[in-house]
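Can you read through this structure? Questions will come right after.
Every protein chain of the complex appears in place save one, which is left out.
Order of writing sets the labels: A and B. Residues in every chain begin at 1.
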Amino acid sequence: MSQNRLLAILLSVLAVLVLVVGGLSAVLLLSGGGDDGGDASASSGGGGTTTESGGGGGSDVAAAASGRIRLASSDPITLDPHLAGDATSAEYIVEIFGGLMTLDKDLNVIPDIADSVEISDDGLVYTFTINPDAAFHDGRAVTAEDVAYSLKRAASRELSSPTALAYLGDIVGVREYFFGLADDVPGIQVVDDRTIQLTIDSPKPYFLAKLTYPTAFVVDREQVESNRNWTRRPNGTGPYKLTEWRLGERIVLEANENYHLGAPALKEAVYLLAGGSALTRWENDELDVAPISVNDVERARDPGSDLGPFYSTWPQFSISYLAFNLEQPPFDDVHVRRAMGMAIDRERIANVTFSGMFQNATGILMPGMPGYVPEDLSLPFDPEAARAELAQSKYADDMPVIQITEVGAGAEASIDMQAFIEQWREHLGLTVEVRQTDFASFLSAQDRRELQAFSAGWIMDYPDPEDILDIKFHSESSLNDTGYSNPEVDSLLEQARVEQNPDRRLGLYQDVERLLLDEASWLPLYFGVNHVVVKDNVKGWFEPPMVIPRLRYVTVER
Amino acid sequence: MTMTAAQEVPYEESSAGESPWRGVLRRLVRKRLAMISLAVILLIYAGGIFAPLLAPYGYNTQDLDHGLEGPSAEHWLGTDRLGRDMLSRTLYSARTTVVVTTAVVLSGSLLIGNGLGLLAGYKGGWVDAIIMRVGDVFSSLPALVMLILINATLGPRVEDFARWVEDLTGIDGIVSSGFHSYLLVFGALSLFFWVGAARVIRAQVLQLRESDFILAAESLGASSGRVIRSHLLPNVSFLIILSVSATLGGIAGSEIVLTWFGVGVQNAPSFGAMIFDGSGARTFQSHPHLLLVPGAVVTALLFAFNLFGDALNDAVRGR
Partner (left out) sequence: MGAYVIRRLAWLPFVLLIVSFITFALARFGPGDPVAIAAGQIRDPEVLAQVREQRGLDGSIIEQYGRWLRDAVQGDFGESFIQQGYSVSELIFPRMWVSAQLGFLALVIIFVVGIPLGLLSAKLAGTWADPAIIGSLLFLQAIPVLVLIPPLLWLFALQFNLLPVGGWDGLFDIWWIAGVIAIPIPDPHLYLPLTAFTLPGFVGVARLVRISALEVNTLDYVRTARAKGLSETAVQWRHVFPNSLLPLITVFGLALSGIIEGALFVETLLGIPGIGRFLFEAVTSRDYDVIMATTVIFATAFILANLVAELMYGLVDPRVRLGASRN
């Protein structure tokens, strides 16, 4: 009897396992692996046997061919240039695709698919001549028709790209087309096979810079319309073509030998997407470039350490800031904002909490940006003055509850925020609470201006002060997240939009920046800095301050 | 967060002349390990309750010049990145654990599970069917995922409510202590975890109600409320005690889990937050005390809860 029971028990345990595991894999077999692109990870684990070629693994990566670079990254949200809005996606897209204009190493706007551009005297009509050598990866030459198709696709109601209006909205008729009020875009005109004309609504000196963003990139109409899954092997015009994409594992880019701006020197780039500590994999020679985190930065900085000789830092065009909602008490009072700004020792706290990984923000415009001024424009750390400022506030005797919201998953506020809170308490006697939320909730609340105060960041999309000062602070901008409204600032910003003299234009933006910092609707905290270690044999590696095509400037020696 | 399956032999039939409670207590006190465990639990709880008196520094007192230092005469357990005293933070974190466990008991998850199990088992029929099928629904939802969603959607609303209560009653510190968020989180948790306890109790009741003395009571015309109260409840009460002791230990541990998910207590120090700060292999390499201090205390607490629960289990079962 007991033997039977044993058998029954073993069989039952087995049955449950078979049911659960078998059920899963049956569903997997039925619905996974239909297409050429996405089947990789489904098949690799099957049956527990990994074939030599398919495995990925250490051996295969370690035996790097010459001219191959191995980088750590993650899966892009999308490789459709017209839909992408995040930096990770953009990093791949700028290598694979191209548009009329691009940014060079020094962030100058230069022609890409366009050969030359002519701007009418009134600054409204841009006439582009297409580079005769510009071609898709499959060899087909790019025509003006391709460009027009791509721009209209990006602006279409069917695609409803979140970035369309921000980057193409200046072109006459794009707005109406986007909202389905018009059937065509009058501002986009194909003159002949090699000439295309774009007409914009007012003379905007930064229009060409906007065209360097993926929204304005060129896609292959034939591929897009015939293959639903075209983004898995896109046919672009960029310096690199995508040859392999396994979700969560790796992306491989290979040089486009026929690239019209010159064949890249580096043959292959492998992006490893699995996650885990990049530095450890760098130390195991699985990566050529690895970012340095706050825990390792001390070691990396020491020139005598094993990381020291390979370490470099690169300032970024990004800023993190504390924002006050001017529509909610107590932040409708400038004295409270200024007092809180002057009561925190940002530089010291940044040095302690992030081991000095970020640069103290001296203003809103980052070093290297057009219009940047080297002097420190930010509110100085001065507890005396902060207390005096707070005393002038109408809330001095009756301070409402102050709550700062930030994105986070830990139970406590981020470490620098905790330090700020303590200094506000110490120097001003203020009690500040922090609420952490998940990203989705945060964005929703930020966009509705529900948050009383919050910590956020901004990454420049194109190297023009308009991209931060105008769109974050003009009273009518939909991205104005503090409710800041100052007629003087509005008027300066509007002048700058159409000012054709570059020096005078930057001068206007500098005036705006000073006014903004003085009124402290933002407390700028840090400018971003990338810290990396790069293997010796990688030559010409650089971390551009914003996303640009960079692989073609790099070489790897063996 | 798992309930122990305590559904084998229920308890020792009470021997003549001694109440079952007394017997359990007698056996429990005899177990040295159980007493040591209890002492550890009480010690940590006392540390938490009296944290303001015991802590050498405030939990948020910063000394930016002395960050990330190991143990020293001034700071017995070292300091964290902002130069805050780890010993003080540990004591205040224990305080949060006290708050959390209280919140759980108040949120009623224990009562719901046991009560519904009792009801389902005794009433049978459609009451049983409804309770158990509703249980199926809740137990098959991935609890942690639901928790994140509930926290995101209801969190702000509960906070507004807590502020309203503060204004109304003049009691301060409900929001700043994070009490309301724990009430929400564990209230929500109990939605998903009552099922386990209910199933165990139900199975027990199913066995008991076939027994002679219940049948006798019923045939004498006792009301179902009276039967539950005076016959069933005493007989399953040990099981309830076991599930309480197992749950309390689980809660102390789950605080770390919840912190990781970003649904923990806010604006107060907690073991979860301390462990969160100190985890990461690189951080551990350079500053092991950040992880070891809170890690050791939490492990000791959970270990003590485990051992005590085990001993209690034995004592209830007459060993």
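Throughout what follows, contacts are C-beta pairs under 8 Å (C-beta built on N, C-alpha and C of every residue); 3 or more make two chains touch, one makes a residue touch a chain.
The structure displayed is predicted, hence computed values, not measured ones.
Considering the entire complex, the omitted chain makes contact with A, B.
Checked against the full complex, the one of A:D112, A:D170, A:D220 or A:D461 touching the unshown chain is A:D461. Touch with the chain omitted from the figure is made, among A:L247, A:A385 or A:M399, by A:L247. The missing chain, though absent from the display, is touched by one residue of B:I251, B:L291 or B:L312; that residue is B:L291.
Considering the full assembly, A:L443 is the residue among A:V191, A:A388 or A:L443 that touches the omitted chain. Within subunit A, the residues in touch with the undisplayed chain are 2-3, 5-6, 8-9, 12-13, 15-17, 19-21, 23-25, 27-28, 31-32, 34-35, 38, 41-42, 44-45, 48-50, 52, 55-58, 75, 77-80, 83-87, 157-158, 160-166, 178-179, 229, 231-232, 247-249, 274-277, 280-281, 284, 409, 438-445, 447, 458-459, 461, 471, 478-479. Within the entire complex, the positions of subunit B that touch the omitted partner chain are 1-5, 7-9, 33, 124-125, 128, 133, 136-137, 139-142, 144-146, 148-150, 152-154, 156, 206, 209, 253, 256-257, 260-262, 275-276, 278-285, 288, 291, 295, 298-300, 302-303, 305-307, 310.
Convention: only the chains that are shown with their structure count from here on.
Between subunit A and subunit B the centroid-to-centroid distance comes to 43 Å (mean Cα coordinates, whole Å). For subunit A in complex with subunit B, the residues that touch the partner chain are 277, 279-280, 293, 295-296, 298, 348-349, 352-353, 401, 408-413, 415, 418-419, 421-422, 431, 433-438, 440-441. Chain contact summary for the complex, subunit B toward subunit A: residues 60-62, 64, 67, 81-83, 148, 152, 155, 159, 163, 175-176, 258-262, 264-267, 269-270, 272-273, 276-277, 280-283, 286.
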